[in-house]
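Please find one structure pasted underneath; my questions will follow.
The complex appears here without one of its protein chains, the remainder shown in place.
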Amino acid sequence: MQESDVKLRLGVMLGSLRKASFNAALGRSLATYAPSNTRIDLLPSIGMLPHYNQDILDEGIPEALAQLAEAIRAVDGVIIVSPEYNWSMPGVLKNALDWLSRLNPGPLQDKPVTLFTSSPGLLGGARAHAPIRNVLLALDCKVLVKPEVQISQIKAKLSADTPTITDAATADFVTQRLAAFSDFARRG
Amino acid sequence: MQESDVKLRLGVMLGSLRKASFNAALGRSLATYAPSNTRIDLLPSIGMLPHYNQDILDEGIPEALAQLAEAIRAVDGVIIVSPEYNWSMPGVLKNALDWLSRLNPGPLQDKPVTLFTSSPGLLGGARAHAPIRNVLLALDCKVLVKPEVQISQIKAKLSADTPTITDAATADFVTQRLAAFSDFARRG
Amino acid sequence: MQESDVKLRLGVMLGSLRKASFNAALGRSLATYAPSNTRIDLLPSIGMLPHYNQDILDEGIPEALAQLAEAIRAVDGVIIVSPEYNWSMPGVLKNALDWLSRLNPGPLQDKPVTLFTSSPGLLGGARAHAPIRNVLLALDCKVLVKPEVQISQIKAKLSADTPTITDAATADFVTQRLAAFSDFARRG
Partner (left out) sequence: MQESDVKLRLGVMLGSLRKASFNAALGRSLATYAPSNTRIDLLPSIGMLPHYNQDILDEGIPEALAQLAEAIRAVDGVIIVSPEYNWSMPGVLKNALDWLSRLNPGPLQDKPVTLFTSSPGLLGGARAHAPIRNVLLALDCKVLVKPEVQISQIKAKLSADTPTITDAATADFVTQRLAAFSDFARRG
(Lines give C-alpha, C1' and ligand atoms only; values in the text may rest on other atoms or scores of the structure.)
Protein backbone atom coordinates (compact mmCIF):
# COMPACT_ATOMS: atom_id res chain seq x y z
CA MET A 1 0.00 0.00 0.00
CA GLN A 2 1.37 3.38 -0.92
CA GLU A 3 1.36 6.33 1.36
CA SER A 4 -1.11 8.10 -0.88
CA ASP A 5 -3.60 5.27 -0.41
CA VAL A 6 -4.14 6.37 3.13
CA LYS A 7 -7.12 8.65 3.40
CA LEU A 8 -6.12 12.13 4.44
CA ARG A 9 -8.45 14.48 6.27
CA LEU A 10 -8.14 18.24 6.11
CA GLY A 11 -10.20 20.81 8.01
CA VAL A 12 -11.09 24.31 6.88
CA MET A 13 -11.15 27.15 9.41
CA LEU A 14 -13.11 30.15 8.14
CA GLY A 15 -11.94 33.60 9.18
CA SER A 16 -15.16 35.40 8.27
CA LEU A 17 -18.51 34.94 10.00
CA ARG A 18 -20.62 36.70 7.41
CA LYS A 19 -23.07 34.30 5.75
CA ALA A 20 -22.44 35.54 2.23
CA SER A 21 -18.69 35.81 2.80
CA PHE A 22 -16.65 35.16 -0.32
CA ASN A 23 -13.95 33.62 1.80
CA ALA A 24 -16.48 31.28 3.36
CA ALA A 25 -17.70 30.30 -0.10
CA LEU A 26 -14.11 29.74 -1.17
CA GLY A 27 -13.56 27.57 1.89
CA ARG A 28 -16.69 25.52 1.18
CA SER A 29 -15.61 25.05 -2.42
CA LEU A 30 -12.29 23.46 -1.52
CA ALA A 31 -13.67 19.91 -1.19
CA THR A 32 -14.35 20.02 -4.92
CA TYR A 33 -10.69 20.55 -5.68
CA ALA A 34 -9.28 18.05 -3.19
CA PRO A 35 -6.72 15.52 -4.42
CA SER A 36 -7.78 11.89 -4.48
CA ASN A 37 -7.79 10.21 -1.11
CA THR A 38 -8.15 13.56 0.60
CA ARG A 39 -11.31 14.66 2.32
CA ILE A 40 -11.86 18.30 3.15
CA ASP A 41 -14.49 19.40 5.67
CA LEU A 42 -15.34 22.63 7.41
CA LEU A 43 -14.22 22.86 11.02
CA PRO A 44 -16.78 24.14 13.56
CA SER A 45 -17.31 27.89 13.30
CA ILE A 46 -14.89 29.99 15.32
CA GLY A 47 -17.82 32.31 15.90
CA MET A 48 -19.13 29.95 18.58
CA LEU A 49 -16.22 30.71 20.89
CA PRO A 50 -16.53 33.40 23.55
CA HIS A 51 -13.97 36.18 23.66
CA TYR A 52 -10.80 34.77 25.15
CA ASN A 53 -10.79 35.27 28.90
CA GLN A 54 -8.71 33.21 31.26
CA ASP A 55 -11.44 33.46 33.89
CA ILE A 56 -13.66 31.35 31.64
CA LEU A 57 -10.91 28.81 31.11
CA ASP A 58 -10.30 28.60 34.85
CA GLU A 59 -13.86 27.33 35.21
CA GLY A 60 -13.43 24.75 32.49
CA ILE A 61 -12.94 24.42 28.79
CA PRO A 62 -15.90 26.00 26.99
CA GLU A 63 -17.95 23.52 25.00
CA ALA A 64 -17.34 25.33 21.70
CA LEU A 65 -13.60 25.21 22.31
CA ALA A 66 -13.71 21.52 23.16
CA GLN A 67 -15.55 20.81 19.93
CA LEU A 68 -13.19 22.90 17.83
CA ALA A 69 -10.16 21.29 19.46
CA GLU A 70 -11.55 17.80 18.91
CA ALA A 71 -12.30 18.54 15.27
CA ILE A 72 -8.78 19.87 14.75
CA ARG A 73 -7.26 16.83 16.43
CA ALA A 74 -9.28 14.61 14.08
CA VAL A 75 -7.79 16.09 10.91
CA ASP A 76 -4.31 15.80 9.44
CA GLY A 77 -4.05 19.43 8.48
CA VAL A 78 -5.86 22.75 8.69
CA ILE A 79 -6.50 25.25 5.89
CA ILE A 80 -7.32 28.71 7.17
CA VAL A 81 -9.40 30.63 4.63
CA SER A 82 -9.70 34.22 5.67
CA PRO A 83 -10.17 37.80 4.62
CA GLU A 84 -7.73 40.53 5.57
CA TYR A 85 -9.15 43.06 8.02
CA ASN A 86 -7.30 46.33 8.48
CA TRP A 87 -3.99 45.05 7.08
CA SER A 88 -4.04 42.08 9.43
CA MET A 89 -6.04 39.08 10.62
CA PRO A 90 -9.72 39.18 11.62
CA GLY A 91 -10.03 39.57 15.39
CA VAL A 92 -12.31 36.56 15.55
CA LEU A 93 -9.62 34.41 13.93
CA LYS A 94 -6.97 35.62 16.35
CA ASN A 95 -9.41 34.95 19.19
CA ALA A 96 -9.75 31.31 18.08
CA LEU A 97 -5.97 30.97 17.89
CA ASP A 98 -5.64 32.55 21.34
CA TRP A 99 -8.03 29.95 22.80
CA LEU A 100 -6.34 27.06 21.02
CA SER A 101 -2.95 28.21 22.29
CA ARG A 102 -4.08 27.71 25.88
CA LEU A 103 -4.92 24.01 25.65
CA ASN A 104 -2.28 21.47 26.57
CA PRO A 105 -1.42 19.73 24.37
CA GLY A 106 -2.31 22.37 21.82
CA PRO A 107 -4.53 21.06 19.03
CA LEU A 108 -2.52 23.07 16.51
CA GLN A 109 0.87 22.08 17.91
CA ASP A 110 2.86 20.33 15.17
CA LYS A 111 -0.26 20.41 13.01
CA PRO A 112 0.26 21.15 9.31
CA VAL A 113 -1.45 24.46 8.56
CA THR A 114 -1.66 26.68 5.52
CA LEU A 115 -3.42 29.94 4.73
CA PHE A 116 -5.60 31.00 1.82
CA THR A 117 -6.79 34.60 1.64
CA SER A 118 -8.99 36.29 -0.90
CA SER A 119 -10.49 39.72 -1.42
CA PRO A 120 -12.61 41.61 -3.92
CA GLY A 121 -9.66 43.95 -4.46
CA LEU A 122 -6.31 43.61 -6.18
CA LEU A 123 -4.18 42.38 -3.29
CA GLY A 124 -6.17 39.28 -2.39
CA GLY A 125 -5.51 39.68 1.30
CA ALA A 126 -1.71 39.73 0.86
CA ARG A 127 -1.09 41.86 3.93
CA ALA A 128 -2.73 39.32 6.26
CA HIS A 129 -0.22 36.56 5.55
CA ALA A 130 2.81 37.72 7.53
CA PRO A 131 0.76 38.65 10.62
CA ILE A 132 -1.22 35.39 10.64
CA ARG A 133 1.83 33.25 9.87
CA ASN A 134 3.71 34.81 12.76
CA VAL A 135 0.94 33.77 15.16
CA LEU A 136 0.78 30.25 13.71
CA LEU A 137 4.50 29.90 14.38
CA ALA A 138 3.97 31.08 17.95
CA LEU A 139 1.50 28.18 18.27
CA ASP A 140 4.09 25.68 16.97
CA CYS A 141 2.13 24.90 13.82
CA LYS A 142 3.95 23.32 10.89
CA VAL A 143 3.24 26.01 8.35
CA LEU A 144 3.31 25.45 4.60
CA VAL A 145 4.51 28.91 3.77
CA LYS A 146 5.05 29.19 0.03
CA PRO A 147 3.70 30.18 -2.29
CA GLU A 148 1.31 32.43 -0.43
CA VAL A 149 -2.25 31.89 -1.69
CA GLN A 150 -3.84 35.28 -2.28
CA ILE A 151 -6.82 35.35 -4.57
CA SER A 152 -7.64 38.82 -5.86
CA GLN A 153 -10.93 39.97 -7.36
CA ILE A 154 -12.65 36.98 -5.79
CA LYS A 155 -16.15 38.22 -6.61
CA ALA A 156 -15.54 37.60 -10.30
CA LYS A 157 -13.97 34.20 -9.78
CA LEU A 158 -16.48 32.42 -7.60
CA SER A 159 -20.03 31.19 -7.88
CA ALA A 160 -20.92 31.59 -4.23
CA ASP A 161 -24.10 29.52 -4.45
CA THR A 162 -22.63 26.28 -5.71
CA PRO A 163 -19.94 27.08 -4.40
CA THR A 164 -17.51 26.71 -7.26
CA ILE A 165 -14.48 28.57 -8.51
CA THR A 166 -15.51 29.76 -11.94
CA ASP A 167 -12.16 31.19 -13.01
CA ALA A 168 -10.17 28.36 -14.57
CA ALA A 169 -6.73 29.67 -13.67
CA THR A 170 -7.80 30.13 -10.06
CA ALA A 171 -9.34 26.66 -9.92
CA ASP A 172 -6.09 25.22 -11.26
CA PHE A 173 -4.02 27.15 -8.76
CA VAL A 174 -6.23 26.08 -5.86
CA THR A 175 -6.15 22.46 -7.04
CA GLN A 176 -2.39 22.57 -7.21
CA ARG A 177 -2.02 24.20 -3.79
CA LEU A 178 -4.36 21.66 -2.19
CA ALA A 179 -2.28 18.87 -3.71
CA ALA A 180 0.88 20.46 -2.34
CA PHE A 181 -0.69 20.86 1.09
CA SER A 182 -1.89 17.26 1.08
CA ASP A 183 1.66 16.12 0.39
CA PHE A 184 2.92 18.40 3.13
CA ALA A 185 0.34 17.07 5.59
CA ARG A 186 1.10 13.46 4.67
CA ARG A 187 4.74 14.02 5.51
CA GLY A 188 3.43 15.31 8.83
CA MET B 1 -5.69 81.17 29.14
CA GLN B 2 -3.03 78.69 28.24
CA GLU B 3 -3.63 75.58 26.23
CA SER B 4 -2.84 73.41 29.25
CA ASP B 5 -5.69 75.04 31.19
CA VAL B 6 -8.20 73.25 29.02
CA LYS B 7 -9.29 70.03 30.60
CA LEU B 8 -8.17 67.02 28.57
CA ARG B 9 -9.98 63.71 28.61
CA LEU B 10 -8.25 60.42 27.86
CA GLY B 11 -9.88 57.01 27.63
CA VAL B 12 -8.27 53.67 28.43
CA MET B 13 -9.07 50.63 26.29
CA LEU B 14 -8.17 47.40 28.05
CA GLY B 15 -6.95 44.50 25.92
CA SER B 16 -7.50 41.81 28.54
CA LEU B 17 -10.89 40.69 29.85
CA ARG B 18 -9.60 38.72 32.83
CA LYS B 19 -10.74 40.26 36.11
CA ALA B 20 -7.38 39.97 37.81
CA SER B 21 -5.48 41.02 34.70
CA PHE B 22 -2.30 42.92 35.46
CA ASN B 23 -2.81 44.97 32.35
CA ALA B 24 -6.30 45.89 33.50
CA ALA B 25 -4.90 46.92 36.88
CA LEU B 26 -2.24 48.95 35.13
CA GLY B 27 -4.93 50.61 33.04
CA ARG B 28 -7.02 51.43 36.10
CA SER B 29 -3.98 52.88 37.84
CA LEU B 30 -3.27 55.42 35.12
CA ALA B 31 -5.65 58.07 36.47
CA THR B 32 -3.34 58.35 39.47
CA TYR B 33 -0.44 59.38 37.27
CA ALA B 34 -2.33 61.77 35.00
CA PRO B 35 -0.89 65.24 34.43
CA SER B 36 -2.83 68.16 35.82
CA ASN B 37 -5.88 69.13 33.85
CA THR B 38 -6.07 65.64 32.38
CA ARG B 39 -8.76 63.17 33.30
CA ILE B 40 -8.29 59.48 32.52
CA ASP B 41 -11.23 57.08 32.50
CA LEU B 42 -11.78 53.53 31.41
CA LEU B 43 -13.64 53.11 28.14
CA PRO B 44 -16.48 50.56 28.04
CA SER B 45 -15.20 46.98 27.96
CA ILE B 46 -14.44 45.63 24.50
CA GLY B 47 -15.70 42.31 25.80
CA MET B 48 -19.29 43.53 25.34
CA LEU B 49 -18.94 43.53 21.56
CA PRO B 50 -20.05 40.51 19.54
CA HIS B 51 -17.56 38.92 17.16
CA TYR B 52 -17.31 41.14 14.13
CA ASN B 53 -19.79 40.06 11.49
CA GLN B 54 -21.03 42.31 8.77
CA ASP B 55 -24.44 40.61 8.91
CA ILE B 56 -24.91 42.09 12.38
CA LEU B 57 -23.88 45.52 11.18
CA ASP B 58 -26.29 45.30 8.28
CA GLU B 59 -29.11 45.06 10.80
CA GLY B 60 -27.88 48.03 12.76
CA ILE B 61 -25.03 49.16 14.95
CA PRO B 62 -24.89 46.92 18.02
CA GLU B 63 -25.60 48.75 21.26
CA ALA B 64 -22.20 47.88 22.73
CA LEU B 65 -20.48 49.29 19.66
CA ALA B 66 -22.54 52.47 19.79
CA GLN B 67 -21.57 52.97 23.42
CA LEU B 68 -17.90 52.32 22.79
CA ALA B 69 -17.89 54.64 19.79
CA GLU B 70 -19.62 57.38 21.75
CA ALA B 71 -17.16 57.04 24.61
CA ILE B 72 -14.23 57.25 22.23
CA ARG B 73 -15.69 60.30 20.50
CA ALA B 74 -16.01 61.97 23.91
CA VAL B 75 -12.33 61.72 24.73
CA ASP B 76 -9.33 63.54 23.30
CA GLY B 77 -7.12 60.49 23.12
CA VAL B 78 -7.09 56.74 23.73
CA ILE B 79 -4.51 54.72 25.66
CA ILE B 80 -4.63 51.03 24.80
CA VAL B 81 -3.30 48.92 27.68
CA SER B 82 -2.88 45.36 26.59
CA PRO B 83 -1.06 42.10 27.03
CA GLU B 84 0.72 40.37 24.16
CA TYR B 85 -0.92 37.12 23.09
CA ASN B 86 1.06 34.76 20.90
CA TRP B 87 3.53 37.40 19.71
CA SER B 88 0.68 39.68 18.65
CA MET B 89 -2.46 41.47 19.76
CA PRO B 90 -5.31 39.83 21.73
CA GLY B 91 -8.04 38.70 19.34
CA VAL B 92 -10.62 40.56 21.37
CA LEU B 93 -8.69 43.82 20.92
CA LYS B 94 -8.43 43.30 17.18
CA ASN B 95 -12.13 42.51 17.12
CA ALA B 96 -12.89 45.88 18.72
CA LEU B 97 -10.67 47.65 16.20
CA ASP B 98 -12.37 45.75 13.36
CA TRP B 99 -15.78 46.97 14.55
CA LEU B 100 -14.61 50.55 15.01
CA SER B 101 -13.10 50.54 11.52
CA ARG B 102 -16.53 49.99 10.00
CA LEU B 103 -18.23 53.07 11.38
CA ASN B 104 -18.32 56.20 9.30
CA PRO B 105 -16.87 58.49 10.45
CA GLY B 106 -14.57 56.18 12.37
CA PRO B 107 -14.37 57.04 16.07
CA LEU B 108 -10.62 56.38 16.00
CA GLN B 109 -10.01 58.32 12.80
CA ASP B 110 -7.52 61.14 13.51
CA LYS B 111 -7.79 60.27 17.19
CA PRO B 112 -4.55 60.39 19.18
CA VAL B 113 -3.77 56.86 20.36
CA THR B 114 -0.88 55.28 22.20
CA LEU B 115 -0.11 51.79 23.44
CA PHE B 116 1.09 50.49 26.78
CA THR B 117 1.87 46.79 27.15
CA SER B 118 3.03 44.85 30.16
CA SER B 119 3.81 41.26 31.00
CA PRO B 120 5.08 39.18 33.90
CA GLY B 121 8.08 38.24 31.75
CA LEU B 122 11.13 40.10 30.57
CA LEU B 123 9.86 41.52 27.29
CA GLY B 124 6.88 43.43 28.63
CA GLY B 125 4.77 42.68 25.59
CA ALA B 126 7.34 44.14 23.16
CA ARG B 127 6.28 41.92 20.28
CA ALA B 128 2.71 43.23 20.31
CA HIS B 129 3.65 46.81 19.46
CA ALA B 130 4.44 46.55 15.75
CA PRO B 131 1.36 44.40 14.96
CA ILE B 132 -1.03 46.64 16.94
CA ARG B 133 0.51 49.85 15.63
CA ASN B 134 0.12 48.65 12.07
CA VAL B 135 -3.61 48.15 12.61
CA LEU B 136 -3.98 51.54 14.30
CA LEU B 137 -2.40 53.14 11.23
CA ALA B 138 -4.85 51.25 9.02
CA LEU B 139 -7.61 52.93 11.06
CA ASP B 140 -6.09 56.39 10.50
CA CYS B 141 -5.27 56.91 14.15
CA LYS B 142 -2.70 59.53 15.10
CA VAL B 143 -0.29 57.24 16.87
CA LEU B 144 2.23 58.42 19.45
CA VAL B 145 4.85 55.86 18.56
CA LYS B 146 7.94 56.44 20.64
CA PRO B 147 9.19 55.41 23.03
CA GLU B 148 7.29 52.14 23.11
CA VAL B 149 5.91 51.53 26.60
CA GLN B 150 6.67 47.94 27.57
CA ILE B 151 6.59 47.14 31.26
CA SER B 152 8.34 43.89 32.12
CA GLN B 153 7.90 41.87 35.31
CA ILE B 154 4.66 43.69 35.97
CA LYS B 155 3.65 41.40 38.84
CA ALA B 156 6.43 42.80 40.98
CA LYS B 157 5.71 46.40 40.08
CA LEU B 158 2.00 46.72 40.71
CA SER B 159 -0.34 46.55 43.65
CA ALA B 160 -3.33 45.24 41.77
CA ASP B 161 -5.82 45.97 44.57
CA THR B 162 -5.25 49.67 44.89
CA PRO B 163 -4.33 49.72 41.93
CA THR B 164 -0.98 51.47 42.18
CA ILE B 165 2.38 51.13 40.54
CA THR B 166 4.70 50.23 43.40
CA ASP B 167 7.96 50.38 41.48
CA ALA B 168 9.18 53.96 41.59
CA ALA B 169 11.05 53.91 38.29
CA THR B 170 7.99 52.47 36.53
CA ALA B 171 5.68 55.03 38.13
CA ASP B 172 8.02 57.79 36.96
CA PHE B 173 8.16 56.38 33.45
CA VAL B 174 4.38 56.05 33.26
CA THR B 175 3.92 59.57 34.61
CA GLN B 176 6.31 60.91 32.01
CA ARG B 177 4.67 58.98 29.17
CA LEU B 178 1.19 60.14 30.19
CA ALA B 179 2.45 63.73 30.19
CA ALA B 180 3.92 63.24 26.72
CA PHE B 181 0.69 61.70 25.47
CA SER B 182 -1.36 64.53 26.95
CA ASP B 183 0.79 67.01 25.07
CA PHE B 184 0.42 64.93 21.91
CA ALA B 185 -3.36 64.77 22.34
CA ARG B 186 -3.61 68.50 23.03
CA ARG B 187 -1.85 69.22 19.76
CA GLY B 188 -4.51 66.99 18.19
CA MET C 1 0.70 85.14 -0.03
CA GLN C 2 -0.84 81.75 0.37
CA GLU C 3 0.91 78.80 1.87
CA SER C 4 0.88 77.06 -1.50
CA ASP C 5 2.88 79.92 -2.99
CA VAL C 6 5.92 78.82 -1.06
CA LYS C 7 8.10 76.57 -3.13
CA LEU C 8 8.23 73.04 -1.72
CA ARG C 9 11.13 70.70 -2.28
CA LEU C 10 10.77 66.93 -2.19
CA GLY C 11 13.56 64.37 -2.51
CA VAL C 12 13.27 60.87 -3.95
CA MET C 13 15.22 58.02 -2.37
CA LEU C 14 15.53 55.05 -4.72
CA GLY C 15 15.53 51.56 -3.18
CA SER C 16 16.96 49.79 -6.22
CA LEU C 17 20.48 50.26 -7.58
CA ARG C 18 19.91 48.53 -10.91
CA LYS C 19 20.29 50.95 -13.80
CA ALA C 20 17.22 49.74 -15.66
CA SER C 21 15.16 49.44 -12.48
CA PHE C 22 11.48 50.12 -12.99
CA ASN C 23 11.29 51.63 -9.55
CA ALA C 24 14.16 53.96 -10.40
CA ALA C 25 12.37 54.98 -13.59
CA LEU C 26 9.21 55.53 -11.60
CA GLY C 27 11.15 57.66 -9.15
CA ARG C 28 12.69 59.73 -11.94
CA SER C 29 9.26 60.24 -13.50
CA LEU C 30 7.76 61.81 -10.39
CA ALA C 31 8.94 65.35 -11.16
CA THR C 32 6.59 65.29 -14.15
CA TYR C 33 3.59 64.76 -11.90
CA ALA C 34 4.54 67.23 -9.19
CA PRO C 35 1.94 69.76 -8.06
CA SER C 36 2.61 73.41 -8.85
CA ASN C 37 5.17 75.05 -6.64
CA THR C 38 6.67 71.69 -5.78
CA ARG C 39 10.04 70.59 -7.04
CA ILE C 40 11.00 66.92 -6.94
CA ASP C 41 14.63 65.81 -7.27
CA LEU C 42 16.49 62.58 -6.79
CA LEU C 43 18.48 62.31 -3.58
CA PRO C 44 22.05 61.01 -3.85
CA SER C 45 22.20 57.26 -4.44
CA ILE C 46 22.11 55.13 -1.31
CA GLY C 47 24.47 52.80 -3.15
CA MET C 48 27.36 55.15 -2.35
CA LEU C 49 27.17 54.36 1.36
CA PRO C 50 29.37 51.65 2.84
CA HIS C 51 27.74 48.84 4.81
CA TYR C 52 26.80 50.25 8.18
CA ASN C 53 29.60 49.70 10.66
CA GLN C 54 30.02 51.73 13.80
CA ASP C 55 33.80 51.47 13.47
CA ILE C 56 33.56 53.60 10.34
CA LEU C 57 31.38 56.14 12.10
CA ASP C 58 33.80 56.31 15.01
CA GLU C 59 36.41 57.59 12.58
CA GLY C 60 34.10 60.20 11.12
CA ILE C 61 30.96 60.57 9.07
CA PRO C 62 31.56 59.02 5.65
CA GLU C 63 31.44 61.53 2.82
CA ALA C 64 28.54 59.73 1.09
CA LEU C 65 26.53 59.84 4.31
CA ALA C 66 27.26 63.52 4.83
CA GLN C 67 26.05 64.26 1.31
CA LEU C 68 22.91 62.19 1.68
CA ALA C 69 22.15 63.77 5.05
CA GLU C 70 22.66 67.28 3.68
CA ALA C 71 20.42 66.57 0.71
CA ILE C 72 17.69 65.24 3.00
CA ARG C 73 17.98 68.24 5.30
CA ALA C 74 17.55 70.50 2.26
CA VAL C 75 14.17 69.05 1.27
CA ASP C 76 10.78 69.33 2.90
CA GLY C 77 9.86 65.71 2.45
CA VAL C 78 11.19 62.39 1.18
CA ILE C 79 9.49 59.95 -1.17
CA ILE C 80 10.99 56.47 -0.98
CA VAL C 81 10.45 54.57 -4.24
CA SER C 82 11.41 50.98 -3.81
CA PRO C 83 10.91 47.40 -4.90
CA GLU C 84 10.01 44.66 -2.46
CA TYR C 85 12.78 42.11 -1.93
CA ASN C 86 11.89 38.83 -0.26
CA TRP C 87 8.66 40.10 1.31
CA SER C 88 10.47 43.05 2.85
CA MET C 89 12.71 46.05 2.17
CA PRO C 90 15.87 45.95 0.06
CA GLY C 91 18.91 45.52 2.30
CA VAL C 92 20.55 48.53 0.72
CA LEU C 93 17.58 50.70 1.68
CA LYS C 94 17.66 49.46 5.26
CA ASN C 95 21.38 50.10 5.30
CA ALA C 96 20.78 53.74 4.36
CA LEU C 97 18.15 54.08 7.07
CA ASP C 98 20.53 52.48 9.59
CA TRP C 99 23.21 55.06 8.77
CA LEU C 100 20.77 57.97 8.91
CA SER C 101 19.49 56.79 12.27
CA ARG C 102 22.93 57.26 13.79
CA LEU C 103 23.32 60.96 13.05
CA ASN C 104 22.31 63.49 15.65
CA PRO C 105 20.08 65.24 14.87
CA GLY C 106 18.74 62.63 12.50
CA PRO C 107 18.09 63.98 9.01
CA LEU C 108 14.86 61.98 8.84
CA GLN C 109 13.69 62.96 12.31
CA ASP C 110 10.32 64.73 12.03
CA LYS C 111 10.77 64.70 8.26
CA PRO C 112 7.64 63.97 6.21
CA VAL C 113 8.18 60.68 4.40
CA THR C 114 6.03 58.49 2.20
CA LEU C 115 6.57 55.24 0.34
CA PHE C 116 5.82 54.21 -3.24
CA THR C 117 6.46 50.61 -4.28
CA SER C 118 5.99 48.95 -7.62
CA SER C 119 6.57 45.55 -9.13
CA PRO C 120 6.08 43.70 -12.39
CA GLY C 121 3.70 41.34 -10.56
CA LEU C 122 0.22 41.69 -9.16
CA LEU C 123 0.99 42.87 -5.63
CA GLY C 124 3.00 45.97 -6.51
CA GLY C 125 5.34 45.52 -3.57
CA ALA C 126 2.50 45.47 -1.02
CA ARG C 127 4.40 43.32 1.46
CA ALA C 128 7.23 45.83 1.78
CA HIS C 129 5.06 48.60 3.23
CA ALA C 130 4.56 47.41 6.80
CA PRO C 131 8.23 46.46 7.29
CA ILE C 132 9.57 49.72 5.83
CA ARG C 133 6.98 51.85 7.64
CA ASN C 134 7.91 50.26 10.94
CA VAL C 135 11.54 51.29 10.45
CA LEU C 136 10.56 54.81 9.41
CA LEU C 137 8.61 55.14 12.65
CA ALA C 138 11.65 53.93 14.58
CA LEU C 139 13.53 56.84 12.97
CA ASP C 140 10.85 59.34 14.09
CA CYS C 141 9.78 60.17 10.55
CA LYS C 142 6.39 61.77 10.00
CA VAL C 143 4.92 59.10 7.76
CA LEU C 144 2.07 59.71 5.36
CA VAL C 145 0.61 56.25 5.68
CA LYS C 146 -2.54 56.00 3.63
CA PRO C 147 -3.39 55.03 1.06
CA GLU C 148 -0.43 52.77 0.46
CA VAL C 149 0.96 53.34 -3.04
CA GLN C 150 1.55 49.97 -4.67
CA ILE C 151 1.79 49.93 -8.42
CA SER C 152 1.36 46.47 -9.92
CA GLN C 153 2.41 45.37 -13.39
CA ILE C 154 4.72 48.34 -13.61
CA LYS C 155 6.40 47.13 -16.80
CA ALA C 156 3.24 47.77 -18.76
CA LYS C 157 2.61 51.15 -17.19
CA LEU C 158 5.91 52.92 -17.63
CA SER C 159 8.04 54.16 -20.47
CA ALA C 160 11.38 53.75 -18.74
CA ASP C 161 13.31 55.84 -21.27
CA THR C 162 11.39 59.07 -20.96
CA PRO C 163 10.63 58.26 -18.09
CA THR C 164 6.86 58.64 -18.13
CA ILE C 165 3.93 56.78 -16.69
CA THR C 166 2.02 55.62 -19.75
CA ASP C 167 -1.01 54.20 -17.93
CA ALA C 168 -3.47 57.03 -17.45
CA ALA C 169 -5.07 55.70 -14.29
CA THR C 170 -1.66 55.20 -12.71
CA ALA C 171 -0.51 58.68 -13.74
CA ASP C 172 -3.67 60.11 -12.17
CA PHE C 173 -3.16 58.14 -8.98
CA VAL C 174 0.48 59.21 -8.72
CA THR C 175 -0.44 62.84 -9.40
CA GLN C 176 -3.05 62.70 -6.69
CA ARG C 177 -0.73 61.05 -4.17
CA LEU C 178 2.02 63.59 -4.86
CA ALA C 179 -0.46 66.38 -4.27
CA ALA C 180 -1.53 64.77 -1.01
CA PHE C 181 2.08 64.34 0.07
CA SER C 182 2.88 67.93 -0.80
CA ASP C 183 0.02 69.07 1.41
CA PHE C 184 1.26 66.75 4.16
CA ALA C 185 4.81 68.08 3.84
CA ARG C 186 3.62 71.70 3.85
CA ARG C 187 1.85 71.12 7.13
CA GLY C 188 5.21 69.78 8.36
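As written, the chain order gives the labels A, B and C, with residue 1 at the start of each chain.
Following the convention adopted for this analysis, a residue touches a chain if its C-beta (ideal position, glycine included) is under 8 Å from a C-beta of that chain, and two chains touch if they have at least 3 such contacts.
Keep in mind that what you see is a predicted model, and the values were worked out from it rather than measured.
> Using the document's definition of touch, tell me which of C:T32, C:Q67 or C:N95 contacts the absent chain.
C:N95
> Which residue numbers on chain C touch the omitted chain?
Residues 17-20, 47, 51-55, 85-98, 101, 131, 134-135, 137-139 of chain C touch the chain absent from view.
> Please identify, in ascending order, the residues of chain B that touch the omitted chain?
87, 122-124, 126-127, 129-130, 150, 152
> Need a quick check: the contact residues on chain A for the chain that isn't drawn.
130, 133-134, 137-138, 140, 145-146
By our rule, only the chains that are shown with their structure count from here on.
> With centres defined as the mean C-alpha position, give me the chain A-chain B separation in Å.
31
> By the touch rule stated above, which residues of chain B touch at least two different other chains?
Answer for chain B, listing residues that touch two or more other chains: 134, 137-138.
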